[in-house]
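Here the complex is missing one protein chain, while the rest keep their positions.
Letters are used for the chains, namely A, B and C, taken in the order the chains are written, and counting of residues starts over at 1 for each.
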């Protein structure tokens, strides 16, 4: 039985707790949160113990930690857990500072602990199947990737202000997906963006609508577009063109029901947001982490995947600020 | 240059005139209609001459006739044209009386003229492609066919009253389609029906909603449903199940445009009615008839196809009246 | 905490055990099976106790029973559980004999215990949403229902021989669905069928391909087709036409991935069989039963729904045997 310490009992922590309960061979033994009531509530629901965070990091009865706390706490928690020899699952972004992530990599490597980064979309059954077929050569060599990600509605302005901006908070998922799909690192990035959904987002120094072009050394291309608004639900699509055809993954709709009237044929909206759409992905992600923590599989995405995506997000912010393309550092 | 005499200048006659104009190697030389203005108008549009019907049947400058007049005139026109040695295209139904159709068959065979029956749906590019793939064995032996035909709205009651009823006026197309798809004659038929769309249709002795089950000697099955109402446009679909899979043909929508809003994803209605949906079919049908009239191809559907469909329509009316299945005559 | 006794630890019993574990406020306390190892295994997995069936029926620590044993045991178990005052969930069919079901109804009513019949498809999120929209009047009054159900492949012949035949084993689900969708009882039924998939099924006195037409007193129509074979996965579709349009529910595919090559655009097969397709339905069904057992909701589908479907299945078998339509008894 793998014993898990869960750090952070907010929305995403609860998702992971539920996933662990549904999986065999693991249990959450300890939880912590800056808000004691949150920890108590999740402890009661899972049968775990609410403890101090620091105590969990070094607890003898904890084999692995799942970090779902605010981003600015990740740095210390990762270092503490690594030094205590725990297997680590950490939500994205690992840290807002690329230097800090590099420091974490050094500690994690020094401690030789497995580390998995929480890019949940790699585990979406649709995207995972698409990627498997890409790797199987179903459409030949990849030439052009188009990724569309749109949230149903903007988060509160207070969230936006602490988020690091659209590229680091939202498009970072798409940067990881672009790397997941393209079997070659990207070398240049050009970003554009504006505040079309809500001028207050612009006033806060961020954008809510953005597009990026990425290229690799051999000339392969990826287009990404993001928006904080989509009336028809959480829009999460991928389209990949290769030498012999196209693979694409469409949205999951709420049901398969269609109504036909004078207005035409109407299907349901897309599933509303990430909790619905990525429910299966979160479960598969935690299943993968349990295998990693047991030493049965290499972590994927690992900590360097977290670093690469952060480097790309920083580059996008820089490109937006300067209006110029940015060369991506090698690593 | 094949010279065509067009009998009947109403809606369907105009469709055929337009098709002939678009095809190479044929021209309408003479037209007639019970309403002289209609004949004059189509003559002006096509460059043909408006003549008496009887004169066209025997005209030396007419190689083939296209009969698009009211059903009760077909019997005499077919006999006249056959005796004059003209190739004949006749709209369905050939005649409301199976005995009359048999009499026509005798005359047509005696005169040895080619005769093609106007079951336009066989020439729909979708249905024709589906049938070609059936015959190519793409899904193995046929087991179950489902045909859905729904008009957008009922015709005027005056039309209904003269139509011979839903089975002879509307489902006759589906009976022919069922035979076109199933490589074996049907042996039993069971029909149900009611007036759900408009009680006046019921009062007129007809139904507006109906379903039929057909079976063949070897136990293959066909389901047909008809309605005089479909809010979302002319509904014309086929689904065929075979040993190795399914082939189906969906409706053609007005455009490929889709709108996504809070209400979901909405496509256009189906093309409104037969003139839009079967535009390509009518052209292909007339192309096929020109080849028949030139002696380059055997007529298909021929006059016996018209007979078989009428026998099935009569059987459906009988089944509805008695509430019992009907054994279909062999021919 | 509602305490459940689970009778029958086979495939469907395991599904229900898993559903109960995922739901709050209930637990399986006792399990039984004719094969002791099966009961032991499920007991170990759920933390329940393996007991004798008879002991569970009358156990003081059991509030409700879930019956997933072979059909020929249902009669005694229902009567025992009812007399012991337990809430009852029983898989379909309740019994192969309509008389026996009527006897069960008498006992259940006499004991005044809630009884829910396991027609899982009513709880499929797609079908449930479609029906809710029907009842909300989205397409007006229902005129024509078409239900398509095809298994991916025939069961073993030994299963077929004990199954009561396609109408009682397979189409019974569609009879219940037809009643669920149509707000009026059916009054006539006509069935056709044949053994096209496997002649051995025919030799065993059953059919593997069948179609039924049902009508109501006011002339509304339902078409059902069944087959024991569908190369492309478990085919479960509904289409309902009303005065103002159509509602339909399509299959759930394995993923949303589509590949486009020279051969065209290809999506995944339908989910393979009932365990995948109806996973969400089984969970919702058990959630509904927990509410029933707690007295918070009336059972739906109840025991008379089980009776009605069985009457229709018997009528279909009779219609197939005689080749004639059958009038359905009122109840």
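In the analysis below, contacts are C-beta pairs under 8 Å (C-beta built on N, C-alpha and C of every residue); 3 or more make two chains touch, one makes a residue touch a chain.
These numbers come from a predicted model, not from an experiment.
Only one of A:51, A:121, A:220 or A:308 touches the chain withheld from this view, namely A:220. Interface note for the absent chain: among A:231, A:275 or A:297, the touching residue is A:231. Across C:73, C:187, C:261 or C:304, the residue that sits in touch with the chain not pictured is C:261.
In the full complex, chain C makes contact with the omitted chain through residues 231-232, 253, 260-269. Even with one chain removed from view, chain B keeps its contact list with that chain: residues 22, 125-126, 129-130, 133, 138-139, 244-252, 254-262. Although one chain is not drawn, its touching partners on chain A can still be listed: residues 139, 141, 143-144, 146, 148, 150, 188, 190, 192-197, 209-211, 213, 215, 218-221, 223, 225, 227, 229-232, 235, 241, 243-246, 323-325.
In the analysis below, only the chains that are shown with their structure count from here on.
Farthest from chain B, judged by the mean position of CA atoms in each chain, is A. Summary of the copy comparison: rotating chain A onto chain B for the best CA superposition needs 180 degrees, to the nearest 5. Interface of chain B with chain C: the two copies contact each other largely through the same residue positions, with over half of all numbers used appearing on both sides. In chain B, the positions touching at least two other chains are 231-232.
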